[in-house]
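Left out: one protein chain. Kept in place: all the others.
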Amino acid sequence: MTAPLKDITPAERARSTSFYEASARTRLELLLDAGSFVEFIGPEQREVSPHLKIFDLPEQFDDGIVVGHGRLDESPVFVAAQEGRFMGGAFGEVHGAKLTGLLRAAREIGTIPVLILFDTGGVRLQEANAGELAIAEIMRAVMEARAAGVKVIGLIGGRSGCYGGGGLIAGCCSALAVSEPGRIAVSGPEVIETNRGVEEFDSRDRALVWRTMGGKHRRLLGAADVFADDNVQDFREAALELIGLVGTFGLDKLTAEQERLADRLRRYGACQDAVDIWTAEGIAHAETVPELPADQFIALADRIGRTSRDAR
Amino acid sequence: MTGWQNNRAARDARIAAGAGFARGKLVEAQDATHLLEAVIRPGDRVCLEGDNQKQADLLSRALLAVDLAKVSDLHMVQSGVVLPEHLDLFDRGVAKRLDYAYSGPQSARIARMLFGGKIELGAVHTYLELFARYFIDLTPHVALIAAVSADREGNLYTGPNTEDTPTVVEATAFKDGVVIAQVNEIVDAVPRVDIPADRVHFIVKSDKPFFVEPLFTRDPAAITEGQILTAMLAIKGIYAPYAVQRLNHGIGFSTAAIELLLPTFGERLGLKGQIATHFALNPHPALIPAIESGWVRQIHSFGSEVGMDDYIRARSDVYFTGPDGSLRSNRAFCQTAGLYACDMFIGSTLQIDLQGNSSTVTASRIAGFGGAPNMGADARGRRHPSEPWLKAGAEADPDGSALMRRGRKLVVQIGETFGDKNVPLFVEKLDAIELAEKLNLDLAPIMIYGDDVTHIVTEEGVANLLLCRTAQEREQAIRGVAGYTDVGRRRDHGMVARLRERGVIRRPEDLGINPLDADRSMLAARSIKDLVRWSGGLYSPPSKFRNW
C-alpha cells in the first residue's frame, strides 16, 4: 500500500497521496500539471489576518488559503485550496478576500474554470462579522462568475470537511466532487447535538456522522456529482471530468435546481436515517453502503444516477 | 467449634442463602442485589472482575446497591479499578480496603480518594503479582465475574475476552469461595467450555452485553513524523542487531508505528522472518499489515480487542483459538509468556529519571501498574538461552565467563523527548517519589526500575545502557538522548561525544537514517480504513474510530 517515493511519476505520486491527509499546498502541487502552479499573494507577502493578534492567537502567512493559477491537462485553471489544519480552515477576512478576488478575476476573464478545494469548518469565530460578510461575498462572486460563463468546481475531501458557510458556497458551485472522508453540511455534528440534544444527533457516533454528512451519502443524494477515491489523482480526474460535463448556466438551471431540491424533500423528508433514504432510492442492503469499496460504490452511484448536474 | 472443614461449611451456607433467589443456578437481573446480600458477609474479600478491557458491570452496579446493614467494609481484591462504580463502592462504605493492579480511567479519582482517606490501600500490584496473591494471602471469598454465555448447568463461555476469569475462578472455587457470573445470554449449549459448571454457583443474565473498552486500537492517522523516526531507530538500532523474534509491545503510538513500519521499512532492510515473529500481545489492529505480509507466525494474547473477532477467527494459524474458532485469551498465561518466553519488551512511559527508572504516575494520577512491570523486567528465573538474550548479557558483562553469565532481557523504553502538551519525558526526580512521600507509601510506584532497562530510544537516538560501565556513564547516556528537555540540555557534551564513539549512543546518522525520510508515507496503513482494507474487510472497528 506504500510505494517508495523516489523515481515515481507525478501521477503515481498523486495516486499514492491521500487527499484527506495532504496539506493544501501538496494537494495543489499534485492536482495540477507538474510545476504549473503560480500563487497569488503568496506567504512571502505576509498578508495575514488583522484580527488574530487581538486574540493573542498565532497567524499563518497565507491565512489558511492558497490561491493562484495553473494548468490541468495543459488548460488553464484558477485554483483555491483551504488548509483545514489552520484554525479548521475557517473563513476570516483575508482568507475570504483571497477567494473573492480569485472568483472576480475568473469572472472578468470568463473562460477559465475555478477549482475550490474546500476544507473548512465555516466562519472563523474570532472574526465572525468579517467572515460572515466574506461568505456572502464569495457566494455572490460564485454566482456572478457562473453567470459570466465560468465553471466553478468544488473538490471536497479534507479533514475539516465542508461545513458552515463552506457548505453554502459549495451549494452555489457548478458541480462538486467528494470523497468518502469528505463531509458536506451547514451545521456540524457538535452544533446539532448542542442545539437539539444527543438524542437528535450523537456527534461522537462517527458512523452516524459519516452516513449523514459524508461523501457517499452526498453522492447518493445527488448533492455531489462525482465520487472520488481518497487520493489526489482521483480528484484530478474528477475535476477534469466535471469541467468537461458542466453545461451553460442560466435562470432555467436555477429553477430546475429548486425543483430538484423540492422533489428530494418530498421523497425523503420523512426518513429518519440515511439508510432509509438509500433504501427508498432502491438500494438493496442499504446498510452495507458505508462498507463498500470505492469502485463498487461508484458503480452503485452511477446506477442510481442521481445528480444535480443537469439542474444547477 | 473446632474442625477442619469450617470454610466449606461456610461456603455451603452462603450458597444455601443465595439459592432462595435462584432457580437452579439462574438468578434474574433484578434479584442480583438480593443475591449478593445473601452471599456476601461484611468484611469479605471480594474479587469484582474487571481489568483494562472487560467489566462485570451489572454485578458492580448490583453490589453498589446493597443494604449496608447486610454488606459493608469489603476488601476488594481486583485487577482493575476502572468503572466509576468501583470507586462509588468506597464512597458509600460498601467497601473499605483495596488491593488492585490497574486504574486507567479512574486514575485521578483514585488519587483523590487515597488522599482523602476514603480508601484503605493494601498495595498496587502488577497483574501477575495480584493473581499470585489470590493463591496465597488474598484469596477471594466471593468472585463476581463476567462471561459471554452460560448453559443451564453453569458451564461458561467467556468468548475472546477470557482474560482473568480462569485465574479468578481457580483461586475462588477451589478455596471454598462462591463464584457468581454475569452472562450476556443463557444458551442450550455453550460454544466451548471456558469455565466448567462445577466451579460456578450462580448465574445472572444481564440485559446488555458486558462492557469492553477498545484499549489497544491506535489510529494510524494520529501517528506523527517524530514517532515514525523513533520507530525507525528502534527497528534498525535494536530489533535488527539483536535479531529479536520473541517480544511484547506496549500500547503507545511509537510501538504502533513500529508495527506499521515492519512491512515497509523492515521489508526494505530485509528483516522479514529475522525479527518480530512471535508475540505476547493483544490483537493490535495495527499489526494487521505485518500479519498479512507474512511477518508474524504466532501471537498469544492477554485479552481480545473490539472489532478483531472475525479477523482472529480467520487467522487461526497466528492466534490461539478454541474449538469454536474464537480467540482464547488468558492474562495470567500471557503475562508469564511475556516474562519468561520473550526476549524483548518495548513500550512507552510518562517519566524517566537519570537512573532510567520510569513511572506513569503523576502527582494527581495513580494509573496502577497493569502488566508492564512483568513484561519490562529481567526474568531472574529464566534458564533457556536465545541469541538476543545472550548477546545482551554479553554486552552487560563482557569479561564474564560465557558459560556462567546470565543473559539479559531487552527492556526498551521508547518515546519522544516531549510528550503531550510539551511535557518532558525526562525528569531529575519522578513524580512517583513525591506521591509516595505525600501518601506515606513504603515504596514509590515505579513502573520499570532503571536496572532492568537496557535501551532508551527517542527521536534523538538510541542509548544502550548495557554498555555503560559507571553510574555517571549511564546518566550521560540518558541525557544524551533526552533532546531539548532540561535533562538533555544539561548534558556533558564531551562525555556524550565519547559515548557516541563507543556506540553507547547512536544517532540517526550513525544508523544511516535521515530524519527527513521519516514520513507518514512509510506507514503500511495511514488510517483505520487502511487497516480494514488490509484485513480484507474482516476487521470491524468500533464507531469511534471510523470516518466513513
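Labels for the chains are A and B, by order of writing; each one numbers its residues from 1.
Throughout what follows, contacts are C-beta pairs under 8 Å (C-beta built on N, C-alpha and C of every residue); 3 or more make two chains touch, one makes a residue touch a chain.
Note that contacts and distances are computed from a predicted model.
J.: Can you work out the missing subunit's protein name as recorded in UniProt? Choose among "ABC transporter permease", "Xanthine dehydrogenase family protein molybdopterin-binding subunit", "Malonate decarboxylase acyl carrier protein" or "Nitrite/sulfite reductase".
T.: Its record in UniProt gives the absent chain the protein name "Malonate decarboxylase acyl carrier protein".
J.: Of B:Arg8, B:Arg268, B:Arg489 or B:Arg502, which one is in contact with the hidden chain?
T.: Residue touching the chain left out of view: B:Arg489.
J.: Consider the whole complex, including the chain that is not shown, and state which of B:Asp73, B:Asp91 or B:Glu225 touches that chain.
T.: B:Glu225
J.: Can you list where chain B touches the absent chain?
T.: Contact residues on chain B toward the absent chain are 224-226, 416-418, 422, 459-460, 483-484, 489, 515-516, 518.
J.: Residue-wise, where is chain A in contact with the chain that is not depicted?
T.: 23, 25, 42-44, 46, 53, 56-62, 83, 85-86
Quick note on the criterion: only the chains that are shown with their structure count from here on.
J.: Hey, how far is the Cα centre of chain A from the one of chain B, in Å?
T.: One centre to the other, that is 43 Å.
J.: Would you tell me which residues of chain A are touching chain B in their complex?
T.: Touch residues, chain A against chain B: 1-2, 4-5, 16-18, 20-21, 180-181, 204-208, 210, 214, 216, 290-291, 293.
J.: Show me the residue ranges of chain B that touch chain A in the complex, using the header's touch definition.
T.: Interface residues on the chain B side: 221, 264, 268, 289, 519-527, 529-530, 533-534, 537, 543-548.
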